[in-house]
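For chain A:
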Amino acid sequence: MKRSKGKIEDRVGEHVERRLPRRALMQGVAVGGTAALLAAAAAERARADDAGPFPAHPRWKFVFVNHVTANPFFVPCQYGIQDACALLGVDYQWTGSETSDVAQMVNAMNTAIAGNADAIAVCLVDPKGFDKPVETALAAGIPVFSYNADSKTNKRLAYIGQDLFLSGQMMGERIVKLVGSGKVAIFIATPGQLNLQPRFDGAMDSIKKSGADIQATMIATAPAANDSLTKIDAYYLGNQDVKGMFGTGGGDTQNCGLISRKYNLASKGVRAGGYDMLPRSLEAVHDGFLDFVIDQQPYLQGFYTVMEMFAWKVSGGLVGPGDINTGLKFVTKDSVDPLLNTKTRYEGSAKEAQIIPRSGPIGG
Partner candidate 1 sequence: MAEGAAGIGLHRRAYAFLLRPEASVIVVSVALVAYFELANRNFLSAANTQTLSQFVAAPVIIACGEIMLLICREIDLSVGQVFALAPFLMENVNDWGVPEPLAIVAALAVCALIGLAIGLITIGLRVPSFITTLGMLFLITGLTLTLSRGYPANTAGGPLLTGIMGDWAYSEIVWALVIVAVMHTVLRHTRWGLHTIAIGGNIVASAEAGIAINRIKIANFVLTSTLGGFTGLLEAFRVGSIDPLAGGSNIMFLGVASGVIGGTAIAGGAGTIVGGLVGGIMLGVLQDGFTLQGINAFTFDIVIGTAILIAMVANIHLARLRGGGPL
Partner candidate 2 sequence: MPEAIRAENIVKSFGHVVALNGVSMRVARGETLGVLGDNGAGKSTLIKILTGYHQPDSGQVYVDGRPVQLASVDAARALGIECVYQDLALVNGLSIYHNMFLKRELLWGGPLKLLDHRAMRRRAKAALEEIGIAVASVDLEVGQLSGGQRQAIAVARAVSSNARILLLDEPLAAMGAREARLIIDLIDRLRARGDIAIVMIAHNYAQTLEICDRVILVQHGEITFESHARETSAEELLEIVRREYRAVRAG
């Protein structure tokens, strides 16, 4: 069977953990500024060491518990994790559920705790379901971070991902600007789950606050993209007076684009948009069938989480951790071209590591 990189046996039993001198720590490490930590450490000790600027450390094992382990959205996330792990000389495990099954994810977390994982990251898709495992992990001295989805009541040390409610609010504002008035459908694959619901709530919040004459309804689709496509198709056929169709997740957004293309909805004045940069969605933006997609930088969700975990381990918990907002970027017809024309590891569409060249001024 294939093992993840490195020998796990090294980690078992004895941990050789040497702490950085306090002076290095005090050199202004900003919360979430892990890059600053690396720079400071590198500047402070120009030690040629094959472990990089850090003293020798065991190949720590960082366990990532995910709710849709096979979902393409998380492929760039996994690349981000892999790159960060390679950079820092640590190992990761990608586990969880394929079907957003909270019990399965809890089992995976408990196994990671029993296996003395060095750090755990979990998508907190359920408001309460992870409270107990997180507390157990913390009590056992294992740092826990949340990524991609968050629960405010959970005791996790930090959240790395998009501010979901805020992104929803911004989408809501854009919906008001695009649609003006009329019937709007907002699709959600798994209602109530914390990776999607706050976006919908944020959008409804903005729409309501704007006072516009918009009747927005939440339509539940399905976690699997194929099933959600059929549902959105059926919805449109039954509601052909709809003025806007928007998705709260990658699959639904892609499918709104496909339905818009199928029935030529853009020319009929029906607006559409949503989240994440699946290839079909980007094409739809380019061809005018989606007005926008919102990027939440899945690569960074993986990359920065590993950085936070490493910083925590290396500093014995003295550094950080802090929430990292991986950003919210509207991609529209004007800005979609470079994304379409490149297939990169950072978007998840290619496996090879590359440096993507760019030139020219950086637009807004």
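Basis for inclusion: all candidates are chains of the complex that A comes from, given by their letters.
Following the convention adopted for this analysis, a contact is a pair of C-beta atoms (placed from the backbone, for glycine too) under 8 Å apart; a residue touches a chain by one contact, two chains touch by 3 or more; residues count from 1.
On a predicted model such as this, the values are computed, not experimentally measured, just so you know.
> Considering only the touch criterion given at the top, point me to the candidate in 1 or 2 that touches chain A in this complex.
Looking at which candidate touches chain A, I get 1.
> Could you list, by residue number, the parts of chain A that touch candidate 1 in their complex?
For chain A paired with candidate 1, touching residues are 1-4, 8-9, 12-13, 61, 63, 66, 69-70, 91, 93-96, 98-104, 106-108, 110-116, 126-129, 131-132, 140, 190-193, 220, 223.
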